[in-house]
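In what follows, a structure is listed as C-alpha cells, so that the remarks can point back to it.
Heads up, one of the protein chains got dropped from this complex, but the rest are sitting where they should.
All chains are identified by letter, namely A and B, in their written order; residue positions are counted from 1 within each chain.
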Amino acid sequence: MNRRSWILAWAVVMASASAAFAANSKVVLTFQNDISTLDPAIGYNWDNWSMIQAIFDGLMTYKPGTTELQPALASSYTVSDDGLTYTFDLRQGVKFTDGEAFDAQDVKFSFERMLDPATQSPGVGFFTGIEGAQAFIDGKAKDVSGIQVLSPSQVRFTLTAPDATFLNKLALNFAFAVPPQAVAKWGKDFGHHPVGTGGFSMQEWVPGQRLVLVKNPDYFVAGEPKVDELEFQFGVDPNVAFLRLQRGEVDILGDGIPSSQFAKVMSDAKLKQQVVSSDQIETSFVALNTTMKPFDSVEVRQALNMAVDRTQVLRVINNRAGAADQILPPTMPGYNPDYKGFPYDPAQAKQLLAKAGYPDGFSTELYTSNVDPNPRIAQVLQQQLAQIGVKVDIRSLSPSAVIDAAGQGKTPMVWSGGMAWLDDYPDPNDFWWPILACDSAVPGGWNWARYCNKALDAQGQKADAMVQLSQHDARIALWQDVFTQASQDAPWIPLFNERSYVMHSPRMGGIGFKVAGIYTPVNYKEIEIVQGQ
Amino acid sequence: MTGYVARRVLQGLGAVLCVVTVTFVLTYIVPVNPAQMIAGPSATPDVVASIGHQLGLDQPLPVRYVRYLWGLAHLDLGRSYAQRTQVGALVASHLPVTLKLMLTGIACELLIGIPIGILSSVAPGSWWDRVLTLVAFIGVSTPQFVVGLVLIYLLAYLLPWFPLGGYGNGDLGHYVLPALSVGFAGAGWYARVLRSSLVEVLRQDYVRTARAKGVRPRSQVFRHALRNAMLPVIALVGLDLGVFMGGVIVVEQVFALPGLGQMMWQAIQVLDIPVIMGGVLVTAIFVVIGNLLADLIYPFLDPRIQYR
Partner (left out) sequence: MLGLVLVVLVVGAAALAPVLAPFDPNRQFNDGLSAYGMPRPPDPTYLLGTDLLGRDLLSRILFGARISLVIGLVANGVAVAIGAVVGVVAGYFRGWLGTLLMRFTDVMTAFPALVLAIALAAILRPSLWIVALVIALVNWVYVARAIYAQVLAIREQPYIEATAALGIPTFGVLLRHVVPQLTLSLLVFATLGISTSVLLEASLSYLGVGVQPPTPSWGGIINASQSYLTTAPWLVLFPGLAIIVTSVGFNLFGEALRDALDVGGQR
C-alpha cells in the first residue's frame, strides 16, 4: 500500500466508526467547553444551568413552555397576608435517585448548605432576605431561624421584608434540594457526583469528554422526561458540531449555530425548519459611568444613545437579536411598549453634546470582553461615536478582568456583551436591584453605570412589597414607571435583546425548545423525538 | 558523573521553584479579586468577604505562598476556583492529551526533518539542497496556528479526511493534524541541525576511508555518518520539549484539544489562579527535564566538553 492509499483507507475506517449512531431515544448534544460543576448551589453558567435543572428540583418551578410559576417538590403553599411567611406542603413519596427519601428536613439542609460560606455559592445574595440567614452566614447562628420544619412534609419560610419575587427565587437552581447522605459522602466533590430528585440521573462524566444523563423512571412528574438518555459531548468545535448535525450524528447544537454558517442555514428552507428561535429575557448594553465626567451629564448620555445605529450593530451578530429601545427587554413584564427611547439621530446628538459643553466631542475608553464578537461590536460603536466627535479607545480584556474593573467603578464605558444581563427570573426587579440600584453601585457590585436614584429605589421597594396576587398588575405598572424614568435618564445605551436560535436534528421536537427565558439552551425534560428515522 | 547529574537535577528543581514563585507573585498582582468572580453578580460585599476568607485571600502574600509550597510538598496543587475540583485531578485528566500531542508532534518533526536534513547534506549546494533549505526556512518561519488552520481547511474541510478539530472519543485521528502542525513548524530546526552536522561528519577522515574502501554512498551516509550526526538531533529533542510546551496553548486552541494548554487558557480567562499555577508548574517541569536531557547528551557529542 503506498502512502496515499493508506491515508485513504484510514479515513474510511474513521468515517465508518463515527457513523455508528444509534437511532433510539438517546439524544446527543455538543458543547465546545466542558462544564464546571453540576452542584445546584454553585453552577451559574449558561451551559450547566439547565443540566442542573434536569437532575434536581426545587419547591417551585415554571410550567413548561411558559414563565408561569407552579409548585414542584411542594404540592401547595400559602402566603400570609403581610407577605412575610410562606408555608409549603411537600409532595409525598418523592425519593432522591440514590434511594434516600425526600422530606422537609432536606429542604432546610439544602438551604443551609447553600448559605454556608464554605460552599462558596454565588446564589447567597438571593436569599439573605430570609430571617436569620445573615446571622447564619456570619457564623452567629447554628441554623437559619427563618426556615422552620413544621413536620416531615411541611416547611415554613419567614422573611425580614415582603418580597414579591420570593417564589421566583425558590425556582432558582440555588434553592434545589440535595440529599444529605450523598453530600456528606462526596463533600466538595458533590458537584461531580450529583444526586437529585430530578428527571435524570447522572450515569457517567468523563471530564473534558462527555456527560451521560439517564432517565429517572420514578420521576414524580408524569410524562417527563420524554427521552431515555442525554449524551453531552464536550470539546466539539461549533463548526464541527454543525457538520456532524447535518450528517445525523448530533441532535442539538449546545453552542448554537456558528455565525459563519448562519446565513446559509437561514436561507435554506430545509435547514431553517430545524431551527427554533425565541426571544431571551436579555438586554445587551453599554454602561455609561454616571459618576465620571462627562457621563455625569444626562445630555451627554442621551447624545450617545442617539449616536448609535443599532441596525449596523445587529448585522455584526447576524441579526440574531432585536434592537433595544429601553432597559427592559420586550419579553419582560414591565416593558413599556409606548416608550420609544432615543432614535438614531447623529445631528441631534451633536446638538445635545454642544449644549452639554462638548461641541467638539471628547475622548474616553470603552471596555469590552475579548471574546468574539464583542471586540467587533466595540469597533462598530467606536466608528459610530467618532461621527459625533467622541473618540473612543477600546480596552479588550478577559471577561473577568472587565467585570472586576467595571465593578470597581474604574470604567467610563463598558460593553456588556458576553457578561450581562440575562434574567435570573422573569420579573423586572431582577433588572433593578443587582444592576441599577444604589446598593449595587458599590465596589464589586454589578451596577457598572454607578447609577443611583434614591427616588426610583424607593418606588421599587414599594412595588416589591405588593406580594398578593391581586396586586400583581399594579406592581408591574409601578416597575414600568421606574424603568421608563431610568431609561430616559440613560445610564445605559441599550443596544439589543438577544434571540436564541437552537438548531436540532430533524427528528427532535417538543415544547422544551421554547426557551421562554428560563432554560439555556433547552428544557431537557420536555424535548422529545417526534419522528422515527 | 553521578554527582554532576545530581547537581543538575537540584538546579532544575531550583528553576522550577523560581518559576512557581514568579508566577505566584504575578498572578496575585493581577488586579482581580477571585472571590468576587466566585460570588457572582448577586453577592453582597459580606458574602464576597466570607468567600475570600474561605480561600485564605485575606492572608498576606507570604503566608499564602508558604501555604501553597506546603501543599506542593504534599503533592497537593490546591483546588480550582471555577471547576470546584482538585487541580491535581484536572492536570491528570488534561495531561494525557498534551503528552500524546507532544509525542506525535515531535515524531512528526523528526519524520519530516530528518529526511530533509539527510537529502540536503548529501550534495551541499545542489539545487535540491537549496530548495529543501528554503522549505526548512519556511517551516521555521510559519506560526503553528497558520499551518494548523491551513491543514484544517485542506485536509478536514475540502477533503474530509480528518476531524475538523476537537477531541471526540480521543482516537488518534484527532491528533494527526495537530501533530502535523507542530511537525511542520519544528522540522526546519531538525533539518538544519542535521544538515550542518552531517556535512561536518562527512568531511571527516573515517568517512573518507569508508568511501575509499568502496562503500556505496547511500549506506555510507546511513551506517557511518548518521550515527554520529544524530547526537545533536537528540539533544535538540530535549530542548524541543520546552519549545513545544511554550506553544501548546496555541496549538490546542486551534484544534480545540482538551489538553494542558486549553486548561491554562480557560483558567486565565476566569483567573482561576490555582489552575494557572498547576499548568505553569507542569510546563516548567517538562522544560527542565528537556534541558537536563540536552545537557546530559552534549558531552557525548564532543568529548572535549567535561561534566563539571
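Basically, a contact is a pair of C-beta atoms (placed from the backbone, for glycine too) under 8 Å apart; a residue touches a chain by one contact, two chains touch by 3 or more.
On a predicted model such as this, the values are computed, not experimentally measured, just so you know.
Peer 1: Considering the complete complex, identify which of A:L29, A:A104, A:V380 or A:A490 is in touch with the unshown chain.
Peer 2: That would be A:V380, which touches the missing chain.
Peer 1: Decide which residue listed in B:S50, B:T85 or B:N291 touches the omitted chain of the complex.
Peer 2: Only one listed residue reaches the unshown chain, and that is B:N291.
Peer 1: For a quick check of understanding: of B:V16, B:M37 or B:L101, which residue touches the chain that isn't displayed?
Peer 2: Result: among the candidates, B:V16 touches the missing chain.
Peer 1: Out of A:I147, A:A175, A:I281 or A:I317, which is the one that touches the chain we can't see?
Peer 2: For the chain that is not drawn, the touching residue is A:I317.
Peer 1: Residues on chain A that touch the omitted chain in the whole complex?
Peer 2: The list for chain A reads 238-239, 258-264, 266, 312, 315-319, 370-373, 375-376, 378-380, 382-383, 393-398, 401.
Peer 1: Spell out, residue by residue, where the missing chain touches chain B.
Peer 2: Chain B touches the chain not shown through residues 11, 14-16, 18-19, 22-23, 26-27, 29-31, 134, 137-138, 140-146, 149-150, 152-153, 157, 189, 242, 245-250, 253-254, 264-265, 268, 276, 279-280, 283-284, 287-288, 291.
In this text, only the chains that are shown with their structure count from here on.
Peer 1: With chain centres defined as C-alpha means, what is the inter-centre distance between chain A and chain B in Å?
Peer 2: 38
Peer 1: Across the complex, what residues on chain B touch chain A?
Peer 2: 30-33, 36-48, 50-51, 53-55, 79, 82-85, 89-90, 93-94, 97, 160-171, 173, 256-258, 266, 268-271
Peer 1: Please give the residue numbers of chain A that touch chain B in the complex, ascending.
Peer 2: 7-8, 10-11, 14-15, 17-18, 32-34, 36-37, 39, 42, 44, 117-118, 120, 122-126, 128, 134, 137-138, 188-189, 191-192, 207-209, 233-237, 239-240, 243, 371, 398-401, 403-405, 407, 420, 424, 434-435, 442-444, 446
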